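Read through the structure below, which is laid out as structure tokens, and then see the notes.
Only one protein chain is missing from this complex, and each of the others stays in its spot.
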Amino acid sequence: MELSHQQLADLYYRLWLIRLFDAAARRLFMENKLRGTTHTYTGQEAVAVGACSVLRPDDYITSTHRGHGHVLAKGGDPRRMMAELLGKATGYCKGKGGSMHIADLDIGVLGANGIVGGGIGIATGAAYSATVRGTDQVAICFFGDGASNQGILMEAGNMAALWRLPIIYLCEENQYAEFSPSRPFMAVEKLEQKAAAFGMPGVTVDGNDLLAVRRVVGEAVARARAGDGPTFVVAQTYRVEGHTVGDPLTYRPPEEAEQWRSPERDPIQRFGRKLVDDFGFTSAELKGLHEQAQQTIDEAIRFAEESPEPEPADLWEDVLA
Amino acid sequence: MELSHQQLADLYYRLWLIRLFDAAARRLFMENKLRGTTHTYTGQEAVAVGACSVLRPDDYITSTHRGHGHVLAKGGDPRRMMAELLGKATGYCKGKGGSMHIADLDIGVLGANGIVGGGIGIATGAAYSATVRGTDQVAICFFGDGASNQGILMEAGNMAALWRLPIIYLCEENQYAEFSPSRPFMAVEKLEQKAAAFGMPGVTVDGNDLLAVRRVVGEAVARARAGDGPTFVVAQTYRVEGHTVGDPLTYRPPEEAEQWRSPERDPIQRFGRKLVDDFGFTSAELKGLHEQAQQTIDEAIRFAEESPEPEPADLWEDVLA
Amino acid sequence: MRELSYRDALNEALHEEMARDPCVCILGEDVGRYGGVLQITRGLYEKYGEKRVRDTPISEAGFVGIAVGAAMTGLRPVAEIMYIDFSTLAMDQIVNQAAKARYMFGGKARVPLVIRTQGGGGRGNAAQHSQSLEMWYVHTPGLIVIQPSTPYDAKGLLKSAIRNDNPVIFIEHKLLYNTTGPVPEEPYLIPIGVADVKREGSDVTIVATSRMALLALEAAEQLAAKGIQAEVIDPRTLKPLDLSCIIQSVQKTGRLVVVNEAPLTGGFTAEVTARVQRQAFDWLDAPIMQVAGADVPLPYNGRLEMAAIPQVRDIVDAALSVCYREA
Partner (left out) sequence: MRELSYRDALNEALHEEMARDPCVCILGEDVGRYGGVLQITRGLYEKYGEKRVRDTPISEAGFVGIAVGAAMTGLRPVAEIMYIDFSTLAMDQIVNQAAKARYMFGGKARVPLVIRTQGGGGRGNAAQHSQSLEMWYVHTPGLIVIQPSTPYDAKGLLKSAIRNDNPVIFIEHKLLYNTTGPVPEEPYLIPIGVADVKREGSDVTIVATSRMALLALEAAEQLAAKGIQAEVIDPRTLKPLDLSCIIQSVQKTGRLVVVNEAPLTGGFTAEVTARVQRQAFDWLDAPIMQVAGADVPLPYNGRLEMAAIPQVRDIVDAALSVCYREA
């Protein structure tokens, strides 16, 4: 689990990639260039980047409606993602999926999902599949604190525990579900208590501390790969922006988000400080990585904007294999 | 909670009523007089009778595919039940429901249910309804150990706990779900552990001990009526007969059921002994109650057999109110 | 007459019914404090409190099940399923429990439940947020299915749905919320099962549901310019269907176009076509034309989505073709 300087730099770069991708998505949405809805991952970047940093390219993840961060963390191509947001033929889904349905089967991304809880069965199935095919692949199922109230979590979790499937249920407790705080909707005191009902270990981690996420998920992944079954991980974090781009955020005090944007709490700044303090990075280096991420995003936008729209006949393609 | 001699006698009578009703149902099924499938409650009688003994007529229950015992325990009319089994116009459902759909809204029986877990939402809704209408009615939701793997249990349980609804989730751990033992399908060690995930107290009781069930459910009902919320009760018992009438029971050793039929374990004989040992009943009295139950059942069969079938035009009735 | 938006008309219906009957209650995600994602339940929480206006967890099966049980025991719940696509999570509760309870119990249960939900495409919400699933419910005995196309119909039918003693699937359309139209101040109800002739005409009958009714009216304008008088009928209630209104019109026009946004195969247009060809076979001067959605999941891209959903142009073309006129 020791990380090289290059690896650490890459993690930092990815945090920024996500942050800047979503900043761009927000801007494009406000410019009416996107359709439907767009959900940003801002403030939660350390969860996806930390968790995916322990995965292999052939491992699986399932994502949610708030999926950009997960896909980028797993190695998704920002150009094809941005093109998808713009509904272009070069997008991951040829413009048919949009923000909520980005998938990259080649790197194990089994899709963002418009149904809250919709990825839970799929991720569990991918883990089951690995055991039948006799590989040591692992699956991470990302879902929100709101999603933890969907019954399929208990159903799939129970089977994962019974069959000792190589899966991590990674619940991002970002404190909101749509336009309501999430806590008043769960009868348990701590989310990890649910794990008891699913017959698996539960653990809570500071989701804004990338290395902590990496450690906890790393242990869970190691256990999963060794055939010792699933783990329920609760990553505590905060949804810094609105539920969707355009959400007027009338239902919470603005100071709350401000606190989470502060250098003490912001996951990127926290990780940056750690890199400087403990791993010998210079501020200039960090600045360089940040800029590099910005270039990648700029180039992705250019690529997306220059890409062609799908052809009318594409409507009828891809319904059946 | 002190029971009079008459009340105790009535409980004993009801145990036999259920046992004999199901014996009759089994016989009639084997004689090809019933259609579909029929599930007997044999061996579990003390759960329904003990639990319903603490309810008022205006309290609610939801039942399952194995519903005869619950309905009789809540005060259902054996004649209209038997008529329903025979598909007669005088049956509870005018012959439209059969064994799996008996309901008696007048005494709070919100229906047996052909869907495993199908009553969980309904019972929770009845409890919610009581709180909105400002009554102190309580609901008991009966379901099996197999049903405890349906996700809606977590969903409804969570809301019941959040909203402090007056409901008891009464899981009958009869050790089988259809043609498989139930234990290998739950990742928790003890069923009551699931309660933790639903944010409510969980308690396990010997389901073949009528007075123990009565005590535990009584406490839960008292709490519910006082506005202190739901309880998850696991009643441990045994499905003495096959899943359905006609089940060849190839999947379990015959000795197992024999042990549960023994006087030490059989809930009716256990309660009978208790009545004699601790409550001054005589064997003759017990015999009398048993015979009385038999007479009621015989009369129910007669009533049912003499009743008319529905008219063809009834097909179109009752689709909409 | 006063103009209201479809959104406000629905909101007013809920306010009036909650004021009238203390048994009416609301359940759903973000319907309380926030007033509903689409703001249809705005102001109810403040007025009626959290017992009667319940914000639920994200648990569609659970809260719809609770609504069914509540309906069986004296309440008149109005449950909001935010997108009809999510009704898939509550199908057992809707189809096996709510729709069948009364029949299975021999007429003993009443299930006065309204499920308000929202369907249709056109906003780039893609395949899991744009479905038109009304036919599943039309195909299910024991349910009533309503799809209003105007603010007036929306208010009057929602009030009737709440007062009805059966489970009602009440399907709004996401592109209609901001449309406006006359809605009287005085209370009124619209009977369930009665179609509305939105425009009279003698040359061709166009039956169109939900948002498609508005498109059909636009099409009728264009047809009028070509000398074709189209009669536009909005069934409003898909089940029970006011077939006689449609038959009468077809007997007059001899030509029928049926428009519905859902995928063609197995859709509402097939149902109407089959009924009319049987009952008005001898009056038909041309095959009935179906204008329906493409048999594909709805795509995100705007151009593709437009192509997947019937447009005014498609309705005009279909009407011209049954009139044996060139497009």
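For clarity, chains are labelled A, B and C in written order, and residue numbers in each chain start from 1.
Please note the rule applied: a residue touches a chain if its C-beta (ideal position, glycine included) is under 8 Å from a C-beta of that chain, and two chains touch if they have at least 3 such contacts.
Since the model is a prediction, treat every value here as computed from it, not as a measurement.
Novice: In the intact complex, which of the depicted chains does the undisplayed chain touch?
Specialist: If we consider the entire complex, the absent chain touches A, B, C.
Novice: Which candidate, C:V53, C:L176 or C:M289, sits in contact with the chain we can't see?
Specialist: Here the residue in touch with the unshown chain is C:M289.
Novice: Using the definition of touch stated at the top, determine which of A:A51, A:I115 or A:A257 touches the missing chain.
Specialist: Considering all chains, including the one not shown, the answer is A:I115.
Novice: Using the document's definition of touch, tell me which of C:M91, C:V194, C:I247 or C:M306 contacts the absent chain.
Specialist: C:M91
Novice: Can you list where subunit B touches the absent chain?
Specialist: Considering the whole complex, subunit B reaches the absent chain at 34-37, 84, 87-88, 93, 95-98, 100-101, 113-118, 146-147, 149-151, 177-180, 184-186, 251, 309-310, 312, 314-316, 319.
Novice: List the subunit A residues touching the unshown chain?
Specialist: Answer for subunit A: residues 60, 62, 91-97, 101, 103-105, 110-111, 113-115, 118, 120-133, 151-152, 155-156, 158-159, 162-163, 317-321 touch the chain left out.
Novice: Which residue numbers on subunit C touch the omitted chain?
Specialist: 61, 85-86, 88-89, 91-92, 94-96, 99-100, 103-104, 126-128, 135-136, 138-142, 239, 241, 262-263, 265-271, 273-275, 277-278, 281, 286-290, 294-297, 299
Keep in mind that, in the parts below, only the chains that are shown with their structure count from here on.
Novice: Looking only at which chains touch which, which shape fits best: line, ring, star, complete or other?
Specialist: complete
Novice: Measuring between Cα centroids, what's the chain most distant from subunit C?
Specialist: Using the mean of the C-alpha atoms as each chain's centre, the farthest one from subunit C is B.
Novice: Counting in whole Å, what is the centre-to-centre distance of subunit B and subunit C, each centre being its mean C-alpha position?
Specialist: About 40 Å, centre to centre.
Novice: Taking each chain's centre as the mean position of its Cα atoms, how many Å separate subunit A from subunit B?
Specialist: 46
Novice: Using mean C-alpha positions as chain centres, tell me how far subunit A is from subunit C in Å, no decimals.
Specialist: Comparing mean C-alpha positions, subunit C is 36 Å from subunit A.
Novice: Can you pull out the residues of subunit B that are in contact with at least two other chains?
Specialist: Subunit B, residues with two or more chain partners: 151-152, 155, 158, 162.
Novice: Among the residues of subunit C, which ones contact at least 2 other chains?
Specialist: 56-57, 59, 61-62
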